[in-house]
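Note that one protein chain of the assembly has been removed; the remaining protein chains are unaltered in position.
Chain lettering (A and B) follows the sequence in which the chains are written, and residue indices restart at 1 in each chain.
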Amino acid sequence: MSRKPYIRQVSKTSWYLKQPRYMRYMSREVTCIFIGAFALLMVCAVERLSQGQAAFESFMAAITGPWSFLGLFVILAFAVHNATNWFNVTPKAMPVQIGEEFLNGKYIVGAHYAIWIVASLVVLFFAGVM
Amino acid sequence: MAKSNKPIFWSLFAAGGTLAAFLAPVLVLLFLLLSLGHAPAVLSYAGLHAFAAHWFGKLFLLAVITLFLWHAAHRLRVTVFDFGLRQDSVVAVVVYLIAAAGTITTALCLLRI
Partner (left out) sequence: MTQLKKRMVQLEVLRYDPEKDTEPHFQKYTVECNEEWVVLDALNAVKETIDPTLNFRWSCHMAVCGSCGMMVNGEPKLSCHAFLRSYEGVIRVEPLANFPIERDLVTVADDFIEKLKRVKPYIIPKEKKSIEQGEYKQTPAQLMKFRQFSMCINCMLCYAACPEYALQPKFIGPAAIALAHRYNLDSRDGGRDERQEVIATNEGVWECSFVGACSEVCPKAVDPAGALQQVKVASTIDWFKEHLLPGGAK
């Protein structure tokens, strides 16, 4: 009797299209493109800030307008998507054991959402928005 | 096989991801307000310059920008790999160089403020 195991090929470029859970994973991963773009935008802002009022105000003018708003809105959506997914998996990476029981993950997740809201409000307050 | 050196990049990814989770939405929201032309006085040249001139402002901006950059760089390295571009060493050098360039630029500019 001869053996001839058959190896099934998996596409390196389209595997994630095959299952909804893989698409959900990719949607989390691509948030980094938008976080990265936003970080680079902040680098530009700081650079212009260091070059004086005229330079900075031309930067402000450049990011005013409907296309800029749309782009930033997309970035906001992905930033929120990253935040919610990040908070939801934190209990898995850092379980808290108390005696023989483990702290229910919902408290850890809840604490993260609470900190998120407080931090956001603090920033909005200092930015003069609130 | 030797132990990996990924931990250093992963820890930056994890720290940046946590900070981005808490702060990115509200910071993007501020930029969104600017794009509408509805900026409060604090978000003007004068206000932001004063913020960046203060040591806390420098620290905040450097920490946020640096960690966001290195988080995005490491995650992009993995994502590009997942999309099928498998030359990991090349991609790693490219993304980390961009993150490093952004970090150094930010630091130098903040020092000038």
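Observations on the model:
In this text, a residue touches a chain if its C-beta (ideal position, glycine included) is under 8 Å from a C-beta of that chain, and two chains touch if they have at least 3 such contacts.
Every value quoted in this text rests on a predicted model; they were computed, and no experiment measured them.
Across the whole complex, the hidden chain's contacts among the shown chains comprise A, B. Seen from chain A, the chain kept out of the figure touches residues 1-8, 10, 12, 15-16, 18-19, 21-22, 25, 29, 89, 92-95, 97, 99-102. Although one chain is not shown, part of chain B still touches it, namely residues 1-8, 10-11, 14, 78, 82.
Note that in this section only the chains that are shown with their structure count from here on.
Contact residues on chain B toward chain A in their complex (touch as defined above): 17-18, 20-37, 39-43, 45, 47-49, 52, 61, 64-65, 68-69, 71-73, 75-76, 78-79, 82-84, 86, 102, 105-106, 109-110, 112-113.
In the complex of the two chains, the chain A residues touching chain B come out as 12-13, 16, 26, 29-33, 35-36, 38-43, 46-47, 49-50, 53, 56-57, 60, 63-65, 68-69, 72-73, 75-76, 79-80, 82-83, 86-87, 112, 115-116, 119-120, 123-124, 126-129.
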